[in-house]
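Some chains have been omitted; the remaining ones sit where they do in the full complex.
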Amino acid sequence: MIEGKIGRMLFSRLKADEDLAEAIKKRAEKSGVKAGVIIAIGSLKSATLGYYREGEYKTIRLDGPLEIASCIGNVAVDENGDVVVHAHVVVTNERGEAFGGHLMKGSPVGATAELTIIEGLGPKLEKSLRRDDEA
Amino acid sequence: MIEGKIGRMLFSRLKADEDLAEAIKKRAEKSGVKAGVIIAIGSLKSATLGYYREGEYKTIRLDGPLEIASCIGNVAVDENGDVVVHAHVVVTNERGEAFGGHLMKGSPVGATAELTIIEGLGPKLEKSLRRDDEA
């Protein structure tokens, strides 16, 4: 397990129609976050979820409006310095029924979504979020 | 994206029959938390969930007992200094089926629930959690 220090807490209220995954990526980039965990709640107009099987993501499309009952994951930077978002979501419909999976592009924000990032600091932690060779 | 420092980690084990949303609010108030993220797990006797549509929350009532599979969100203070809780939950029944939405009053804790708050510090962060005018 790789350790680092805790950095900043960052918060943003996302706008309607922003792509959720893209919006998280943009916010992290703009703020210079290189490693951290994310927590978001809010709503989506529709959702594109991934289900991993045999090396690739199968895509699941859900029509909305949907609540983002949970969106958690992490942000890291790849070898080119680009922010990579890895997040999973649970969304719910008007009957409260829950669906979820890997957050993919194609999930536009509804009225709003609230994003919090808790930043991790330190070169080892940043590298481990990219690729962790330790048990 | 607005940034602040990380403050304290706070923990409380909620009691049976406490209203989950009210209990989070009371704990944050008593501890003087002005901004932060919350994480809770535990159980509920029943749940009242909100589903946002056209400017208002439609209410979904679920009978329990239910597990709180996830409860995440944030706490902030409004212009009067009152703590405001914004949390979304995923609850599950005896078949493991998941439901969720916006946590509303009317969700009494079952045997117990464990609440952790990670505090954010700084006037800008506190204000942004109330209302964030930045992209």
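Just a few scattered comments:
Letters are used for the chains, namely A and B, taken in the order the chains are written, and counting of residues starts over at 1 for each.
One rule holds in what follows: a contact is a pair of C-beta atoms (placed from the backbone, for glycine too) under 8 Å apart; a residue touches a chain by one contact, two chains touch by 3 or more.
None of these values were measured; they are calculated from a predicted model.
Every protein chain here is a copy of the same sequence, 2 of them drawn, and the whole complex in this file adds up to 3 copies.
Basically, only the chains that are shown with their structure count from here on.
Computed from the mean C-alpha positions, the centre of chain A lies at a distance of 19 Å from the centre of chain B. Residues 1-6, 35-37, 39, 49-53, 58, 60, 62, 70, 72-74, 86-90, 98-102, 118, 120-121, 125, 128-129, 131-132, 134-135 of chain B are the ones touching chain A in the complex.
Of all residues in chain A, those touching chain B in their complex are 6-13, 15, 27, 30-31, 39, 41, 43, 65, 67-70, 72, 90, 92-98, 110-111, 114-118.
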